[in-house]
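Note that this complex is displayed minus one protein chain, with the remaining chains in position.
Chain naming follows the written order as A, B and C, and within any one chain the residues start at number 1.
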Amino acid sequence: MSDTVTIASHFEDAEQQREAGLMGMWLFLATELMLFAGLFGAFGIYRGLHGEAFAEAARHLDLPLASINTAILLTSGLTMALAERSVQAGLIVVARRWIVATVALGAVFLVIKGYEWHHEFAEGLMPLLGLPFDYDGSHPAQAELFFDFYFAMTGLHALHMLVGLGALAVLWVLGRPQPGPRADRYIRQMRITGMYWAFVDVVWVFVFTSLYLLRS
Amino acid sequence: MSEPETHYLNDGWTLRSWLLTTDHKRIAWMYFATITAFFFIGGLAALLVRLELLTPAGDMVDSDTYNKLFSAHGIVMVWFFLVPSIPATMGNFLLPLMLGARDLAFPKLNLLSWYIFTLGGLFTMTAVIAGGVDTGWTFYTPYSTLFSNSAVVLAASGVFVVGFSSILTGLNFIVTTHKMRAPGLTWMRLPLFCWANYATSLIMVLATPVLSMALLLIVLERALGIGIFDPELGGDPLLFQHLFWFYSHPAVYIMILPGMGVVSEIITCFARRPIFGYTGMVISIMAIALFGFIVWGHHMFVAGQSLYAGILFSFFTFLVAVPSAIKTLNWTATLYGGRIRFTAPMIYALSFLGLFTIGGLTGVILASLAVDIHLHDTYFVTAHFHYIMVGGMVTAYLGGLHFWWPKITGKLYSGPWSIVAALALFIGFNLTFFPQFLLGFLGMPRRYHAYPEEFQLLHVMSTLGAGVLAVGYLLPMVYFGWSLWRGKPAGDNPWDATGLEWRTTSPPPKHNFVDTPTVTGRPYDYV
Amino acid sequence: MADQYLDTVEKGLALHPAQASTSAAQVDALFWVLVAVCAALVLTLVGLVIWFSVRYRAGSDRPRPGGIPDKLGHRIELGGAAGLTIAFIALFAWAGSLYLYLYRDPGGDLLTINVIAKQWMWKLQHPNGAREINTLHVPTGQRVRLRITSQDVIHSLYIPAFRLKRDAVPRLYTTAWFEATEPGEYHLFCAEYCGTDHSRMRGKVVVMTPQDYADWAQENGEGESPARAGERLFTAYGCSGCHRGDGTVRAPRLDGIAGRPVVLASGGTVIADGAYLRDSILLPQKHVVAGYEPVMPSYQGQIGEDEILQIVTYLQSLSPGDWITESGG
Partner (left out) sequence: MNRPIRALLLIWLALLVVLGLGVGVALLELGTWSLVLNLALALLMAALLVAVFMDLLHAAPVIRVFALGALLWVFLLAVMLPVDYLTR
């Protein structure tokens, strides 16, 4: 493959360039991890302080729908991994189909998430922007705190999904003409996007567990 | 001596060749320009604060203005000067040169970092102009979320944005240090400046996002009503302090480690000795970076944190002082048996050594729990961290600038004037901040606009010292400017220093080296 | 200005703050030892730097030693590190134990003064009901406990002459204690930045002989004591209806609950400190006592911070069985 590689002027060889890119991405994800760690740390403290209230509030969320959504997101992780695999095998056309599948699954995830938000809005469980908070449980104040976390966490995750979908769209477009001498670069971009997408899955696993599953 | 025909500075004169450059050396210049502007903005705020404190009554500006002044001073100086100071300027310029690389690993990302930095600066400056922010640089809740009537959202957003600039710079430095070292340049042959920047970058990458999250939650609370810290809902106001200091204590090490790197380079060069205990220095740097993360609770000894948490954090704080002390010991021992030349960079470096030691040891006093009950949130704390950040980092920044100025510009500056400036800095600094230790011990609280009369004499001394200090800052601007215009060519290696950066021309060519250098021995091969 | 009648403070260049409590001397002893250790280290370092700078200046033709051999170098480093670590741990142990002594509530029946901080004043109430703003009268020779909270932002109660500082945090009750020794007037500061008039949120502490304090309290204490007011509020807000067992709803009895462990419905145990009692009024569902239904309504927004503090004071003044003897069965 080395004959189809473009190396930026400050790198010595393709290997150095590839490894540098990967390392940069891993470091970026470490930063992202710490970003979410701050939020989850705060959530963990409050889960300890107001355990019962948070468990009760968690039961107001739509667990079946969110479970299906989680399965969809995990499946998109699979399609993304398959897309990467296809690119590495030189099958750009197949890869682009997998990208479409991934984008579709991601979009479905966001639509379902949006439906859930709308549902909470309709129920009066959206304590944002001064909207009324209508909660029928026995800990309304702490439930409000819980829903604050719910919207902060799912919102931030959805934002990351949007960034990921954008990156996938760019990859889909870049793959359209036969990439030729840019193949190596395309593989690198695919790899980095794949890592990001899987990371967004990881974050969701913890969002889902913290918000939906800790209900007792 | 003469200048090289072509170098990075005369490679294009258009504005575009600067604003769209990916050359780390030019980006370093862009940082020099921006952070110098921020330094003088922050300095102006400090000057007004000091003038107000000449009299006890609080009669020059009103209380709200005073509060906005010290907040602006803190926010600008911490995030727009100290955090980027050495890494983004000298680190940016020198790291690739010292590693024998043609550029950082991600040149475009480097340029992006500068734009993000500038964008964050614009946000914060808009906040300052649009009424100012009055929360102090610490943004403590619930004051910042529920009570302040100032431009908190804008200011916090600015700091949030600028955080990504330091994250990306840190990321770039780490990858560069791992992947771009010249042949033969093993880890244990790296100059300590590289190690210091590497450790700093680790802190930037791992700590900054936690601050980003804490600030994001403040912005969300003010803008969207997401009341994560609202006591009415059962939120805990101390939680913000925990998240804030999880970043901001390590950030203190962001603000001192690069200075330690600079001083190591200067002292070895002008003592003509290899650094004493290279391995110990490397271990200390990395130990400081790691242990710096588990001492944050020492900012909260009187805040209502549990006593046992206080004890634990105090213990780690005492321990983290040990590697710093080892470093001062090693710098001193490096002087032993040398041939010491007292140039301006060396005077800055020796000033650093003294001031940093005082700053560090007063930190040990503050870590002593029972004493901290009395000293917390008084001028003793103010004096302590200014000894570290100004006496340490700013002195090292100026020392580094004087040391590498010939390399960066290819010009020599005035020797005598630079020595006068270095001495003015040392004297002015001590005059300004030593009285503040006394003020703090006497019980003068921080962030006071008006104060009881008996503190006036010490405040007047401090303000007079600030005047001398200002001379120490302004003078270099003059002779540096003069040197650009009229300075003699510096030659490749005016100090006769080791290190790869001195093996290329001054100023260096666009791609740093004509031939990739190779390294065959340990650094600081003096004598 | 509050400081105008502070005639006991020195004007001009003071070098030492007044010592007016038993802990002041203890803190100062530690402080001066720390200063001495630090000064010794700084002077050693500066001395070495100056000595080397003169001896090994570039111009001097004194013969240069070949440098310190590696092995000796490592010994110097490790020795320095070990010595400092030992010294630091000793200082830490001293400082930590003194901190626990100064900051842990000594327990027992102390003269307890309620302190509520708000932007920008200190509201204080003595056990006999005397209220003050920005001035605190205390007797010498007696341990005084402060029960501190804030009704808005974080403040910090700071009395330099007592070497005492404690943050006033909304939603938390912090306590501090001191024993004043020297009659006189001393500064009372807010040490945590709290907004516009932070620097004017200060007052004075008036330390009096026990006799003078008794007279002062007599003169100013015509209001109800906080505990008595708390008892009245306890009835007025309808708490007694359930908690004293006269009503149809079963609720935990509260006489003597303060300071004792409470078993919760969720299985855990908490100590019924001030913060617990306060939370139970505002967030009653947070800690439901084992064996009871979570039926108590929240008083959030219906009761003032000072009233809560009075009820807490009342509950803390009760001993187990108080209500039984009172009602005769």
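Going forward, a contact is a pair of C-beta atoms (placed from the backbone, for glycine too) under 8 Å apart; a residue touches a chain by one contact, two chains touch by 3 or more.
Model, not experiment: these values are computed from the prediction.
Engineer: Shown chains touched by the missing chain?
Structural biologist: A, B
Engineer: Among B:L112, B:L224 or B:I294, exactly one should touch the missing chain; which is it?
Structural biologist: Final answer for the missing-chain contact: B:I294.
Engineer: Using the document's definition of touch, tell me which of A:A14, A:V108, A:A183 or A:V202 contacts the absent chain.
Structural biologist: Per the contact definition at the top, the residue touching the missing chain is A:V202.
Engineer: Tell me which of B:L94, B:I167, B:L215 or B:L238 is the one touching the absent chain.
Structural biologist: B:L238
Engineer: Considering the whole complex rather than only what is displayed, give the residues of subunit B touching the chain that is not shown.
Structural biologist: 178, 206, 210, 238, 242, 246, 293-294, 296-297, 300, 305-309, 312
Engineer: So that we can see where the missing chain sits, which residues of subunit A does it touch?
Structural biologist: Answer for subunit A: residues 19, 22-23, 26-27, 29-30, 33-34, 37-38, 41, 44-45, 48-49, 63, 67, 70-71, 74-75, 77-78, 80-82, 85, 88, 194-195, 197-199, 201-202, 205-206, 208-209, 212-216 touch the chain left out.
The working rule: only the chains that are shown with their structure count from here on.
Engineer: Taking each chain's centre as the average of its Cα atoms, which chain lies closest to the overall Cα centroid?
Structural biologist: B
Engineer: How big is the gap, in whole Å, between where the Cα atoms of subunit A centre and where those of subunit C centre?
Structural biologist: Centre separation, subunit A to subunit C: 46 Å.
Engineer: Listing for subunit A: what residues touch at least two other chains?
Structural biologist: 50, 53, 141-142
Engineer: Note the residues in subunit C that touch 2 or more other chains, in rising order.
Structural biologist: In subunit C, the residues touching two or more other chains are 283, 286, 300.
Engineer: Taking the complex as given, what residues does subunit B use to touch subunit A?
Structural biologist: Listed in rising order, the residues are 101-107, 109, 167, 171-172, 174-175, 178-180, 205-210, 212-214, 217, 220, 224-228, 230, 232-236, 239, 243, 246, 511.
Engineer: For subunit A, which residues count as touching subunit C in their complex?
Structural biologist: Listed in rising order, the residues of subunit A that touch subunit C are 50-53, 138-139, 141-142.
Engineer: Spell out the residues on subunit A that touch subunit B in their complex, using ranges where they run on.
Structural biologist: So the residues of subunit A touching subunit B come out as 8-10, 16, 19-20, 23-24, 27-28, 30-39, 41-42, 45-46, 49-50, 53, 127-130, 141-142, 144-145, 148-149, 151-152.
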